[in-house]
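One structure is given below, encoded as structure tokens.
Just one protein chain is left out here, and the rest sit where they should.
Chain nomenclature is as follows: A, B, C, D and E, assigned in order of appearance, with residue numbering initiated at 1 for each chain independently.
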Amino acid sequence: MTTDQSPTPESRYARGARALAEIDGQAGEHVIAALSGIAPDFARYLIEFPFGDIYSRPGLDLRSREIATIAALTAMGNAAPQLKVHIEAGLNVGLSRDEITDVIMQMAVYAGFPAALNGLFAAKEVFAARVTA
Amino acid sequence: MTTDQSPTPESRYARGARALAEIDGQAGEHVIAALSGIAPDFARYLIEFPFGDIYSRPGLDLRSREIATIAALTAMGNAAPQLKVHIEAGLNVGLSRDEITDVIMQMAVYAGFPAALNGLFAAKEVFAARVTA
Amino acid sequence: MTTDQSPTPESRYARGARALAEIDGQAGEHVIAALSGIAPDFARYLIEFPFGDIYSRPGLDLRSREIATIAALTAMGNAAPQLKVHIEAGLNVGLSRDEITDVIMQMAVYAGFPAALNGLFAAKEVFAARVTA
Amino acid sequence: MTTDQSPTPESRYARGARALAEIDGQAGEHVIAALSGIAPDFARYLIEFPFGDIYSRPGLDLRSREIATIAALTAMGNAAPQLKVHIEAGLNVGLSRDEITDVIMQMAVYAGFPAALNGLFAAKEVFAARVTA
Amino acid sequence: MTTDQSPTPESRYARGARALAEIDGQAGEHVIAALSGIAPDFARYLIEFPFGDIYSRPGLDLRSREIATIAALTAMGNAAPQLKVHIEAGLNVGLSRDEITDVIMQMAVYAGFPAALNGLFAAKEVFAARVTA
Partner (left out) sequence: MTTDQSPTPESRYARGARALAEIDGQAGEHVIAALSGIAPDFARYLIEFPFGDIYSRPGLDLRSREIATIAALTAMGNAAPQLKVHIEAGLNVGLSRDEITDVIMQMAVYAGFPAALNGLFAAKEVFAARVTA
């Protein structure tokens, strides 16, 4: 069993907040703000575990991490808002539009054509909003 | 946005380990031990976030928390080992066998009869092992 | 195998209708009304099996049953209208807002952060509508 | 809202038991027997709602009903024992082996290739057991 | 292992386009058109594999195929747009409204009441649009 080597909470929270800003940008801020009125502790958990612990691990670059997340959310097919946030995040960390649509198309093999179609239409919306922004 | 009020990591890890021991007993130890050879950091995350953060929150008693977990794992139907661990955990924190089977039967309404049947047969195994142990 | 001890259909239907009214209130009436134009028999099944059979069982109080249902619907993540009905139902049978959000937050452990986030935002909507109603 | 027109419980239970025997044969008896030691009431619910209410409805023949069930269980991918029971049931109500494998293959489109592959291998097992029985 | 007997791509694509038009009608055209701006290759895959390969197989009539698809999409519960397209497709290939609602109601047994309710309300929308069209 691993001994307790977790960093101090300040650095873990700060590191998570930095990773969240880098990856999700404004969309991340909106999620944190939206949580303040319903479950503020959950905002802290979201910053600390996914972003402070997982995305901050050095073993996998953010490009690979966003491929994994876009694939999973497309395949699960029940988290459209988060899929859009991570399509945006994929662009933020350097994936091209074609790489993102390639990941989503591949999900037709593992989760079926409806999941891939809904993922592609989510990407279409995100890409279009980015052009006009 | 919440300010950083997370406890020191020692207490968070220690609190999680104590909660894990109370709730999952030996089954929890086995999971942590099994992780040591493949992903030791994940053992730490498992102790810190689910048990140190969530199960240690004061707002909901462990009995209610295990009802929630047994319901969710039965309904999802794709995590048989964890469902068995939490049926055992339900008994550990004071749920009766009939309360556990009532929660599982209710899942026929929300996730279908196969999910409930597979949950009931998981409970049957756990209860039988407990008798002979 | 159990012998046939089911109650008379009148009492089963009547018991289910009473349980539905107590638990789901107006939202339950709306579902039944909405079914009348598409599948009226299904309204009867909905009253008889989930409410006449399951929710009317004496072995588990309604508070525990709503914890189980909110947990399962949050974790499954594909039944937003029903999740909102049961967040409302949770309040109807005596759960506090904080208990409900605690159940939903716990689902981050079992079904991931997107499922918990979408559940929390559903709760935010239900709570806000209740304030203004 | 529909008025209470449900049949007497005797006929509902008896009709369900007859439908279960016709559709699932020995596999149905095994499920009912296995429930007796853990949740005997659930055996009654299983006979009454799925088989007494749904499968006994006159509007859809059993062949069509088993196509629907094999498709759904293949696509969901988390109820292997029930999928095998219904592949057997499909043969019992007159589907050919090729019709069953055609339904399962079609699920590659809607739920992905792994779901279809696991469904085909389940069918292979059921067909092989039937040859040697 | 099967030897390579796939037809020429012209006939496979043409056969798929013909099957798509027959089954999905205008809704199919809309999907193909919507893909042109985001992933045109995926339009080709959609025509070739699901429609050119699977729906064009002679072993199962289109009526049975749509029963399977409506059942699966209702049970999965995470692909509402595609479910509506296939409820429409079911009508196109000869299923009656009552047969379609019977398939959807049956999914309460395998995927729970919320999945069936959401499927029935999708059918209600499709049927209503058809009346007014």
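Everything below uses one rule, namely that contacts are C-beta pairs under 8 Å (C-beta built on N, C-alpha and C of every residue); 3 or more make two chains touch, one makes a residue touch a chain.
Values in this document were obtained by computation on a predicted structure and should not be read as measured data.
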Among the chains presented, those that the missing one touches: A, B, C, D, E
Residue in contact with the excluded chain [from A:43, A:111 or A:126]: A:111
Among D:23, D:71 or D:123, the residue in touch with the chain that has been omitted: D:123
Residues in chain B touching the chain absent from view: 31, 34-35, 37-39, 41-42, 45-46, 50, 73, 76-79, 81-82
Touch list for chain D against the chain that is not drawn: 76-78, 101, 104-105, 108, 112-118, 120-121, 123-124, 127
Missing-partner contacts on chain E, residue numbers: 1-2, 4-10, 12-14, 32-33, 36, 40-41, 43-45, 48-49, 53-54, 57
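Convention: only the chains that are shown with their structure count from here on.
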Steps needed, at minimum, to go from chain B to chain E via contacts: 1
When chain B is superposed on chain C by its C-alpha atoms, the rotation angle in degrees, nearest 5: 180
Inter-chain centre distance, chain A versus chain E - centres from mean C-alpha coordinates, in Å: 31
Length of the line joining the C-alpha centres of chain A and chain B, rounded to whole Å: 26
Where chain B touches two or more other chains at once, by residue number: 49, 54, 57, 75-76, 105, 107-115
Category of the chain touch graph - line, ring, star, complete, other: complete
